[in-house]
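The structure follows.
Note that this complex is displayed minus one protein chain, with the remaining chains in position.
Note that the chains take the letters A, B and C in the order they are written out, and that residue 1 is the start of every chain.
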Amino acid sequence: MNKSKLITMKEAVEQYTYDGMYFGHGGALPVGSDCISFFREMVKVGRKDIDIASNCNSQGTNLLAAVGGLKRMEVGFSGLEVYGFANGLKRAVETGQTVLEDYSNGAIPIRMMAGALNWPFIPMFMNTGCDQQWASADDPENYPNTKKIPEITDPFTGRICGAFTPIKPDVAAIHVTMADIYGNAIMLGTEWNRYELSRCSKKVILCADKIVDTGVMRQYPNLVRIPYIVVDAVVYAPFGVWPQCSTGLYDSDEEHMYYMNKMLKTEEGTNEYLQAFGQYDDVFDYVNLVGQERIDKITKTDTAFLMDPYRQWIKTDAEIKELLERR
Amino acid sequence: MNKSKLITMKEAVEQYTYDGMYFGHGGALPVGSDCISFFREMVKVGRKDIDIASNCNSQGTNLLAAVGGLKRMEVGFSGLEVYGFANGLKRAVETGQTVLEDYSNGAIPIRMMAGALNWPFIPMFMNTGCDQQWASADDPENYPNTKKIPEITDPFTGRICGAFTPIKPDVAAIHVTMADIYGNAIMLGTEWNRYELSRCSKKVILCADKIVDTGVMRQYPNLVRIPYIVVDAVVYAPFGVWPQCSTGLYDSDEEHMYYMNKMLKTEEGTNEYLQAFGQYDDVFDYVNLVGQERIDKITKTDTAFLMDPYRQWIKTDAEIKELLERR
Amino acid sequence: MDYTRQEMMAIATGREFKDGELAIFGVGLSMLAGFFAQRNHAPGLMAFTEGGVYGSTPVGGLPWGIEDNRISANAVSFTNAIDALGFLVASGRVDNAVIGAAEVDKYGNVNTTGIWAPDTEPWKVGKYTLPRVRLNGSGGANEIATGAKKYLLMVTHEKKRFNEKVAYISSPGYLDGGNTREKYGFPGGGPSAMITTLGILRPDPVTKEFILTGYYPFSSIEEIKENTGWDLKVAPDVQVIPEPTEKELENLRAVDVTGSLRKK
Partner (left out) sequence: MDYTRQEMMAIATGREFKDGELAIFGVGLSMLAGFFAQRNHAPGLMAFTEGGVYGSTPVGGLPWGIEDNRISANAVSFTNAIDALGFLVASGRVDNAVIGAAEVDKYGNVNTTGIWAPDTEPWKVGKYTLPRVRLNGSGGANEIATGAKKYLLMVTHEKKRFNEKVAYISSPGYLDGGNTREKYGFPGGGPSAMITTLGILRPDPVTKEFILTGYYPFSSIEEIKENTGWDLKVAPDVQVIPEPTEKELENLRAVDVTGSLRKK
């Protein structure tokens, strides 16, 4: 723990992502914490043919699909909950641009855990006896499919269950509430699949709403569910989850959620959206784009008190800029 | 979350434990947090024929074995680390009183996780190709044994691995640093297997060093790895890990660790030990038995600062007595 | 009394929850039904979300999603998806739950994945063609369908949604009826009722076909049969479901602060 891993968003996307990679993101459900600004950056530099292991669609995958960058996706839930269908992804799937392989919300994180454990396969009673088992978008000619989730016999009781493959992404970008420069991270709110994802991916990039001093880790080591040893890079990503919510820091931006999803319905709308919200230089510039008015509104969150114990350790923008320059 | 689950140690052992039960405990490693005073109470009331799933021996299992109450144990590590062999358990195994079925420290928690998931079996590459697989204390006549960890073929790659049974104890007693009366709990220090154990057991009793107000849970919900819904009873267990350590609260009592283990070497020594340290009425009486001198020594721990954020929510003994009386 | 069909459905659903049960709800309607039950008659109902949010009630209106800050503001515990969907739901621990459906069939199988052009459904053509309309996938409903001791289907009663056979089974009910579900060893017991905007259907204990067991004061057996895509059988003891009591309506509306169920 003797080397800073803090790099810029631009550097992270340049150095760690590439066309055709198998990518994992996390991630609470559609409206919860996900590394949305990391997806924006990937879209900005035109990453394509991305294969994604996703516990759940978010505005990030919705955007990547809308620009045609998403080749394939394994996912449990492809909508936006109360905000409706994810129009960008929906369009990509219906036109055949994105191959969507369906699992459930429970199966994806468990397959990531199995990847972290480096297990050969996992025997389970979920996703069987239904079209998650019988229909395979990767192998559509064979229905009912017997290879996606093959049947296996429990050697102890003789019962039949389904065998699942583990997930081991090449790269994962993970939103966290706070991270230090070494890669120790604290998440507030549900972890969803982020803990398992940080262990099953070959490379891990943290997108942190706040960069904090390591002092907070030593005071609250039980909160540090992602320690430095599994992390390759740390990115300062203020409002990186916007327009979705980051527990403790800001609420969902309802207006923008609807607006963004509406725009992603068509190619033209997507271009228009990117003209307005895809043009910025760095994260500081991006925060200006989000704008003070929106920020004032979304940071009035009922969950703000959850951040109180940690405020003394938060680094200012000036300090973060200095840390980046000092490298 | 509308009902107090706080009961006394005596009530917990009376109401939830029974001869012949399949019991889980947790538990860091031998010298770390385990519900030692719960074991003392089980010994006091003479529980016997206990079958234990244990990630690791501790002074609790060492004591239970020493009095002949341990029928069988599945365990990863049966010693006391730098303190040497666990003499009570060692004696019980060598005389054939306790059947000890060996697994590793990794396999036991994973089997508990599989129990929590209610999986049929788990395929792994650990504990195979060695006597954990070939030697079964439950079925000693068959060596090499093919039923304890049978071979199974990965349907995706054809590789051979071992199939393990899940663990689902009837009852678990779990040491936690802090619990509220509803059963929400915070652990400081490594969880070891306690999280999985709280999910795989049919009944769960928390043994808490401190009883706290629910306010601490609402301030630090990410620390609450054991929520009320999986908990049946909460017991106030001050110095409940003594002579082992409870991170944030007290260190190992080195002198007593050696002394206790030395006494457990023989039946006579065990009786003498219980004369001195097995006679008390309730947990308040037990704290007197531990004694102020020892308490002063072990509470001077370098980990004390880890408790600082939570002190304002800790209930006093008087408040706890009132909560117990008010039922 | 003045109430909407949606409110009747939410109250009828809420009545199925008993005090002390372990329960999981999705967002929207099903969460309203659950928190209504907790407020009305089941104060000890233990609810959690798919992501492992425990001990909380929504603040500031219904959450936009189940990991929204509105459900996170007063939690006692945050864990993760494997905890909630794996350890608690898929394992068989949950007592009761609610799932929604775009399409259901007479054995309680649920489709939330896609709509196919006629006669292009995977099971008809033997391959997995692209859906005409991509829906949301199974989400956590598959864990509920395979793991919950029992669960409720909450569906707007329209003919296009109630079919002899669903295009795609996202979450298995009783599959082809009878004991065909048993083959898969699911820890859960299967759907105990379809609670709709028109009435309540429950499975025949042997054939597992859903039959009409209750209708609302404002609906009728005839209306329900007309809006069901299979030849719906009617239970000999079919009953009129009591309309909401004043207390029930009051409690539901206290939960539905934004009045989302009152829109007709």
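In this text, contacts are C-beta pairs under 8 Å (C-beta built on N, C-alpha and C of every residue); 3 or more make two chains touch, one makes a residue touch a chain.
No experiment lies behind these values; they were computed from the predicted model shown.
**Student:** When the whole complex is taken into account, which chains on show are touched by the absent chain?
**Tutor:** Touched by the chain not displayed, across the whole complex: A, B.
**Student:** Pick out which of B:160, B:289 or B:324 touches the chain that's been left out of the picture.
**Tutor:** For the chain that is not drawn, the touching residue is B:160.
**Student:** Among B:1, B:31, B:52 or B:237, which one is in touch with the chain left out?
**Tutor:** The one listed residue touching the chain not shown is B:31.
**Student:** Have a look at A:225, A:256, A:297 or A:321 and name the one touching the chain we're not showing.
**Tutor:** Only one of A:225, A:256, A:297 or A:321 touches the chain omitted from view, namely A:225.
**Student:** Of the listed residues B:51, B:170, B:213 or B:254, which contacts the missing chain in the full complex?
**Tutor:** The one listed residue touching the chain not shown is B:254.
**Student:** Of the residues B:8, B:105 or B:266, I need the one that contacts the missing chain.
**Tutor:** Reading the full complex, the residue touching the unseen chain is B:105.
**Student:** For subunit B, which residues lie in contact with the unshown chain of the complex?
**Tutor:** Here the touching residues of subunit B are 28-33, 55-56, 75-83, 85, 89-90, 93-94, 96, 100, 102-107, 109-110, 113, 124-132, 134-137, 140-145, 159-161, 188-196, 245, 247, 251-252, 254, 257, 301-303.
**Student:** If you put the missing chain back, which residues of subunit A would it touch?
**Tutor:** These residues of subunit A touch the chain that is not shown: 1-3, 116-118, 120, 182, 184, 199, 214, 217-218, 221-222, 224-230.
Everything that follows uses one rule, which is that only the chains that are shown with their structure count from here on.
**Student:** Sort the chain pairs by how many C-beta pairs are in contact and tell me the top one.
**Tutor:** Chains joined by the most C-beta contact pairs: A-C.
**Student:** Which chain's mean C-alpha position is the greatest distance from subunit A's?
**Tutor:** For subunit A, the chain whose C-alpha mean is farthest off is B.
**Student:** Just to be sure I understand: the centre of a chain is the mean of its C-alpha atoms, right? Then which chain's centre is nearest the mean of all of them?
**Tutor:** A
**Student:** Just curious, how far off is subunit C from subunit A if you go by their C-alpha centres, in Å?
**Tutor:** Here subunit A and subunit C have centroids separated by 28 Å.
**Student:** What positions in subunit B touch 2 or more of the other chains?
**Tutor:** Only 117-118, 120, 221-222 qualify.
**Student:** Where does subunit C touch two or more other chains at once, residue-wise?
**Tutor:** Only 78-79, 82, 86, 90, 147, 185, 187 qualify.
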